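Here you go, one structure.
Yeah, one chain of the complex is gone here, protein chain that is, but the others are all in their spots.
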């Protein structure tokens, strides 16, 4: 079983990403279940704006990510929080995944069916539930199944500020929730492998 | 297998509900798969505001709905659209379902795990995607799994107006999508019955 | 100048409402500017579901609130947070305000034009920005103007829990923001009194 995590931080490597740190808690719990995991930081790649799977201009690196998404059973969408909303980086990736809507296997089953989606959010301010709802909405539109409680988040209390996941002592709930998310993603991915969704009725 | 549909129209019976009409397209497709279906119009009942499963005042009828939700494998949340948002009736039901968050079976599995949630929206104006995202967010928070493409909707084009699902000729996409939603809800409910989610790690 | 605050807590009086406590910080700052203020706890009244200003059944108390909203220059929408979303109580009030959409004065100016809307959110968990965005969206749809930074909120850090605004030591940012919201509401209400919106072009 394979998992692909897309980190939508606005900061390219090697800057520290709190979102990446929390995503790795989920991925570590998946690795304990023998899931092969890969994490991509979107800001490190050249991804053109668009809504198709193919390259839309020279140098567009979306096709590499598209191939990895096709091969994955579990896709994790991770974002920082700005104005209580997901980042433009993760939005761009979701827009490109729109191309999957019309891609089916030889039996007419949409490519995203029988994949599951999970969600990770960090922020210095309120907004995690909404970020999850936005990423999830795109995911189940494309055909991903969203397992119950397949997300985790960290933020601080009211108002903006400097505090961050990596420097906080207050991460126990967040990390426990991350491990529960990993378990639920793994179980539902297995459930769909055993009892798969079929082509939609016409 | 059992399905429970909650219709959040603001209009009590016997007023015509477009939301109910479209919900019945999903339920009919579930019945073809031998699912036992029940539809409740929330505006016909006395449901007190609150976030617990027990009655919060004399005459509060939520406990009846709670019992039916516990017995269901598939729960469908249906709403009209006001200001592009779900109705206060379906919101009230989702708030009461919050009580399920802390309810587990004898093995410590949350009661909503291994149930799936689907969504139906009608409106005379734009807003269906957002209504779905709001209802879905509450559902997967409680522990319901949201299958890929487990929703349908109908609205008219730009601006408010009189046109409605029941009187429209333009319902083919909406009804086909409703039948696909039913198939996906049924398949994922079966998948979880065969390969169930277990208690979250502590 | 008059302000009306609608508190969408799910708890009837005399239960303590954190949302009410924070709303009063905004109202106190308005009173310092000689604004006459009234706060209504929606859960204390019988408000029928619907989208019109008139009573929809015997005992429906919406018309009283509608009259007060018509007389107000500033309307504050206040809600607790459930699943990161506004409560069914405040949603119901916003649905009823929909009736204002078609009400105009003798010059054809929609009744909500030249009124301003502000927002207050409390919660034991993340969701304030989204609650504000939902209430604001309904308000500017109806015709209210939303001044910059005309909101405040309080919640705790990650995960659900018991901590509440009234018992927290961490309220300085929240209360300062509340006073700024009051100032901005007051200034923009005055600006619109001096330079009012006129009837929309046909």
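Order of writing sets the chain letters: A, B and C. Residues in each chain are counted from 1.
Criterion: a residue touches a chain if its C-beta (ideal position, glycine included) is under 8 Å from a C-beta of that chain, and two chains touch if they have at least 3 such contacts.
Model, not experiment: these values are computed from the prediction.
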| item | value |
| --- | --- |
| Residue among B:68, B:156 or B:190 touching the omitted chain | B:156 |
| Hidden partner interface residues of subunit C, rising order | 110, 112-113, 129, 132-134, 136-137, 139-151, 176, 179-180, 183-184, 187-188, 190-192, 194-198, 200-202 |
| Absent-chain interface as seen on subunit A, which is shown | 10, 43, 49-51, 82-89, 91-92, 94-95, 98, 134, 137-138, 141 |
| In subunit B, positions touching the absent partner | 83-85, 125-130, 133, 153-159, 170-171, 173-174, 177 |
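Here is the rule we go by: only the chains that are shown with their structure count from here on.
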| item | value |
| --- | --- |
| Rounded Å distance, subunit B centre to subunit C centre (Cα mean) | 28 |
| Inter-chain centre distance, subunit A versus subunit B - centres from mean C-alpha coordinates, in Å | 25 |
| Distance between the centres, which are taken as Cα means, of subunit C and subunit A, whole angstrom | 35 |
| Overlap residues in subunit C, where contacts from two or more other chains coincide | 83-85 |
